[in-house]
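The complex appears here without one of its protein chains, the remainder shown in place.
Labels for the chains are A and B, by order of writing; each one numbers its residues from 1.
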Amino acid sequence: MRWTLWIPLALFLFFLGVAGYQLTQPKDDTIPSQMVEKPLPEFELPAAVETMPGASRGDFIGGKPKLLNIWASWCLPCIAEAKQLEVLEKQGVEIIGIAIRDKPADVATFLERYGNPYTRIGADDISQLMLDLGASGVPETYVIDAQGTITYQHIGDIRLEHIPLLLEKLEEAAQ
Amino acid sequence: MMRAMFASVALIAMPLAAPGAAQDSMPPAPYAYKQLEDPVLEAQAKELMATLRCLTCQSQTIADSDAPMAGDMRHQVRSRIAAGQSPAQVREWLRASYGDYVSYEPEVSATTWPLFLIPLVFLFTVGLILWRRLRRGSAPEGDQA
Partner (left out) sequence: MIAEIGLAALWLAAALAALQLFAGALALKQGEGAEGNEDGHFAQLVRPAAITQALLAALAFVMLLWCFAITDLSVKLVVTNSHSMKPMLYKLTGTWGNHEGSMLLWVAVMALSGGLIAWLERRLPVRTMLATLATQGFVALGFYAFLILSSNPFERLPVPAPEGQGLNPLLQDIGLALHPPTLYIGYVGLSVAFSFALGALLTRQVTPEFARVMRPWVLGAWVFLTLGITAGSYWAYYELGWGGYWFWDPVENASLMPWLAATALLHSTSVLAARDALRTWTIMLGVVAFSMSMLGTFLVRSGVLTSVHAFAVDPERGSFILVLLALYIGGALTIFALRAHSISEGKRFAVSSRESALVFNNVMLSAILGVVLLGTLYPLLTEAFDVRVSVGPPYFNPVSAIFAVPMFLVMAVGPLLRWREDKPARVQIQLIVVSSAILGVLALVAVLGDYSLLATIGLALAVGLAIAAFLPLRGRRLTRVPLATWGMVLAHFGVAISLFGMASESAFTKERLAAMVAGESVSVADWQITLDGVDPIAGPNWTAMEARISASRGSAEPVAVTPQARTFWAPFQATSESALLTRWDGQLYAVLGDSAGVDAEGMQRWQVRVWWKPFVTFIWYGGLLISLGGALAIIGRLSADLKRRKAARRGAERRNEARALAAEMKEELV
C-alpha cells in the first residue's frame, strides 16, 4: 500500500472539516475597520444643514469622549436607529453626525421627522471620511476619545440592546 | 444584520423593502465616471481599480460596479493618482483602513503565505512527476507502477 494514495483523501477531509465548520458559523459579512485604536483621520466637513455647524476632527478633541455617527436620510435602518440615538443623547452623550451623500433639504426633513440627537452634522458628499474611517456601510458609529483616538466601531444600526455597550465603551474611553 | 448597504441592486436579487427609498439622489463624485486627462495616469488608475474590492457589492471590483460607494472609491483613486500618488500608495491607504480584504491582490503576509507557498509545491510536484514518468533513457516498455 502506498501512502501517497491517501493524500487526496486527506486533503478532501481537511476541506470537509473547514467547509463543515464554516456552515455552522453565522455568515459574517461585516468588514471591521482597521482604524480602531488609531487616531481619527484629519477632516473638515461643511455643514449638512444650514441650521447646524459642520464637523471637523478638532470638534472631537477635549471634553468627554463622543460618538461619531455615519448616517444618511436615504438609509432605512437609520430611521430605526434614530430613537436609540435620542436615548443616548438624553444620557448626555455628544453625537456628531456625518451625513453621507445627502442633500440639505432631505437632511432637514429627516431631522424634523425622526428627531435630532446631533450637536453638529458634517456633509460627506463623496464618502471621503467614510473611506478614511474604514466604514463600509451606513449606518456605523464610532467612539472617539478626547485625544481623538478611535476606540470602538459599531457596525450597523444601534438597537436598544446596544445602548449599554456603547455607554460602557464611552466610559472606557474616558479613562 | 439589517443595514443599508449601498447594495448594487443591478447584481443581486435583493428585494428592497421600499423601492427607490434606499437610493441616495446625490450626483456621483467628480471622478466616479470621469477619466483622467492624462492617459498614462488613467491607465494606472484603471489597473488599480480593477484590483480593489467594492466593499458594498457582492464580490466585485470598483471598476465593475455601479454602486455609489464604488463610484466614490473610483473618485479617490483617480484624484489621488492625479495628485501624484503611486498606485501602491493608494492601495496602502485603503488597506490601512479596511485591511487586506479591500485588495484583490494578496501580498505575502502572515495570513496569506500559503497562497504563495502551495503553488511552489505544485511546481515541485509537477517537476517530480514529469521526471519520474519521462526519465530519458529508461526503457519505454515494461509495466512499472
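Simple rule for what comes next: a residue touches a chain if its C-beta (ideal position, glycine included) is under 8 Å from a C-beta of that chain, and two chains touch if they have at least 3 such contacts.
All figures in this text were calculated on a predicted structure; none of them were measured in a lab.
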Handout entry: Residue numbers in chain A that touch the chain omitted from display
Key = 1-2, 5-6, 8-9, 12-13, 15-16, 18-23, 25, 27-29, 31
Practice task
Extract the touching residues of chain B with respect to the undisplayed chain.
Solution key: 9-13, 15-16, 19, 27-28, 33-35, 46, 50-51, 53, 57-61, 63-66, 99-106, 111-112, 114-115, 118-119, 122-123, 125-126, 129-130, 133-136, 138-145
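We take it that only the chains that are shown with their structure count from here on.
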Fill in the blank from the handout: chain A and chain B have mean C-alpha positions lying a whole-number Å distance apart equal to 24
Practice task
State the interface residues of chain A toward chain B in the complex, per the touch definition above.
Solution key: 29-35, 72, 74-78, 80, 100-103, 106, 125-128, 130-134, 136-139, 155-157
Fill in the blank from the handout: Residue set of chain B touching chain A in the complex reads 1-6, 17-18, 21-26, 29-30, 55-56, 68-69, 72-73, 75-76, 94-99, 101
